[in-house]
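All protein chains but one are shown at their positions in the complex.
Moving on to chain A:
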Amino acid sequence: MMTGVAEDEDKWLAAGIAGLQQNAFYMHRAMDSNNLRDALKYSAQMLSELRTSKLSPHKYYELYMRAFDELRKLEMFFKEETRRGCSIVDLYELVQHAGNILPRLYLLCTVGSVYIKSKEAPAKDILKDLVEMCRGIQHPLRGLFLRSYLSQLSRDKLPDIGSEYEGDADTITDAVEFVIQNFTEMNKLWVRMQHQGPAREKERREKERSELRDLVGKNLHVLSQIEGIDLDMYKDTVLPRILEQVVNCKDEIAQYYLMDCIIQVFPDEYHLQTLEVLLSAFPQLQASVDIKTVLSQLMERLASYAALSSEVLPEFLQVEAFSKLNSAIGKVIEAQPDMPVVGAVTLCSSLLKFSLHVHPDRLDYADQVLGSCVKQLSGKGKIEDSKATKQIVALLSAPLEKYNNVVTALKLSNYPCVMEYLDNETNKVMATVIIQNIMKNNTHISTADKVEALFELIKGLIKDLDETLHDEVDEDDFKEEQCSVARLIQMLHNEDPEEMFKIICVVKKHILTGGPKRLSFTVPPLVFNSLKLVRRLQGQEENPFGDDESTSTKKIFQLLNQIVEALSSIPAPDLALRLYLQCAEAANDCDLEPVAYEFFTQAYIIYEEEISDSRAQVTAMHLIIGTLQRMHVFGVENRDTLTHKATGYSAKLLKKPDQCRAVYACSHLFWVDDQDNLKDGERFAIVCFLHFYCAFSGKLVLRIGAMCLS
């Protein structure tokens, strides 16, 4: 059925164009023979085609454009007629005899244009007459096009300051008055379209209205181009009149479009100075208007304006832009209690971006915005709506992107509160974004409180916030998250050992809440960070007056023991063994024999009780022997015990070749070149004997034996 209508429309349009063209032809003939009477007759007939009610706006426009082109020629003809002696006043009179009102008014406007150009009467008078006469057409579509025609004709003929049509002292007022009146009438016609026709065609009507909106908006554009309008006039006359119409028309489509139009066509400087008036209109608009988008647009424009040059910044302060916008948003939200969460958050997000661009040094403003966001979200629990969630993430990301320094974002007291409202999934993603910001900007987090605050913020990654969800997490995603936490731990640093130790304690506290799945990722970086600290302290001499509370290598080793021990809950014996050996070596370098021995003992226990895979055992033995070989801190007894055990383990490895190699390696434990007390010839020989023993029952390279004995 719809295609039927469309086909019909095409037919009517074709008929209309044909009629128009035919009359235009006769009109041209009349014009060529200077026959005014006939020219008027045929032009009126031609314009009658525009009286149709059968066309949609889109098709009517096509017809209108052809008429427009013809009227240009007619206008030129009128001009020539006046030069040939015809009085313009008479002509103005004459065209009003046309039979139907629509053609009459089109002709009148056309003559009016010539009349104004002749300057036989003040432009303002003619314009006033025309704009009033157009009231004769109350049909929305026809009226809109007629007034649009008037607007087009009059654009370059307004009595603006500096134009050739400038009038007396009130000239600007007259120009403004004309345009505003035309605008007001056009808007009324446009709004009336909403209520024409049956309810079931509402959607089609709204679409048609949308096609016509620029006709109405053009008037505002014309206003913005009038040279004579200064800030005061805009503030006192122009803006209030426009807003009055916008508010009073009580039409959702018009209000949204026109508010947006105002913001786009008038200069940002004006908006800044009229901020209060402009903002006061918003709560008065219809509840269904998408205010948040318009307000966001306004804030974005102002933010860009501020970004242009620092010279305009004092203006922002002077008009108290931030506080005005802040309270305006509050009023809007108050006036619309049913506004969905995404609306309130979008507004906060735009205001935050505004604040960050215009007042980057005012962290309190940013915090205020976050605070009002928290207020809006309170009582709602975790946000489910994905659009709202996206907006919250945009809100939280803005300070990170602006400052490129997480430490600054940590100063915003409401920041963690906003994060609380994200669902667990998004919370983790946001935490990862924060970590990546740190990595990208190489931000060093250097005090224990900042680390504490940071780890609180990213707690979604550090531990399970919700017991039940863990099974649903994707393996690879989980690994990626934990790796980024591991990288983060590398970024924590302070030159002062005391502070660094505090940082390590804070991190330990947090990662130990992570549960078995996370420890294998988070423990190693913390261990190595601690070992680096040990190395730093090694160089420093023991302070004889230092109190027991100060950081010492012993304290760090105690901590290390606790950290590595946590791996037993997973369990992760291979990793734990390696880390114990690393600690032992570090203790060796600090000359702490009991500590080193303890670490070795732990490593051996793990080897005996938990490492059963043969290949793992081989690697473990290499590490044990290699580490032990480098130990110089052990006294004879301890060294013997450890070496004896190592040799014993080696001989018991599963495969003969592995046994041989391991026992051979043990031989180095008895003979360390640079330490004379460790050259135990007797034991060395025993080991070599063991070696030959293995040789008879398996493969062996004989030259090794020869090397031993030399």
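Keep in mind that, in the parts below, a residue touches a chain if its C-beta (ideal position, glycine included) is under 8 Å from a C-beta of that chain, and two chains touch if they have at least 3 such contacts; residues count from 1.
Convention: contacts and distances are computed from a predicted model.
Undergrad: Given the options "Vacuolar protein sorting-associated protein 29", "Interleukin-6 receptor subunit beta", "Clathrin coat adaptor Irc6" or "Mic1 domain-containing protein", say which is the protein name UniProt records for the missing chain.
TA: Hidden chain, UniProt protein name: "Vacuolar protein sorting-associated protein 29".
Undergrad: In the whole complex, not just what's shown, which of A:11, A:72 or A:479 touches the removed chain?
TA: A:479
Undergrad: Among A:16, A:57, A:112 or A:525, exactly one should touch the missing chain; which is it?
TA: A:525
Undergrad: Taking the full complex into account, find the residue in A:440, A:509 or A:644 that is in contact with the omitted chain.
TA: The one listed residue touching the chain not shown is A:440.
Undergrad: Among A:138, A:378 or A:490, which residue is in contact with the omitted chain in the full complex?
TA: A:490
Undergrad: For chain A, which residues lie in contact with the unshown chain of the complex?
TA: For chain A, the residues touching the absent chain are 390, 393, 397, 425-426, 429, 432-433, 436, 439-440, 474, 476-477, 479-480, 483-484, 486-487, 490-491, 521, 524-525, 528, 531-532, 535, 578, 582, 585-586, 589, 619, 622-623, 625-627, 629-630, 665, 668, 672, 701.
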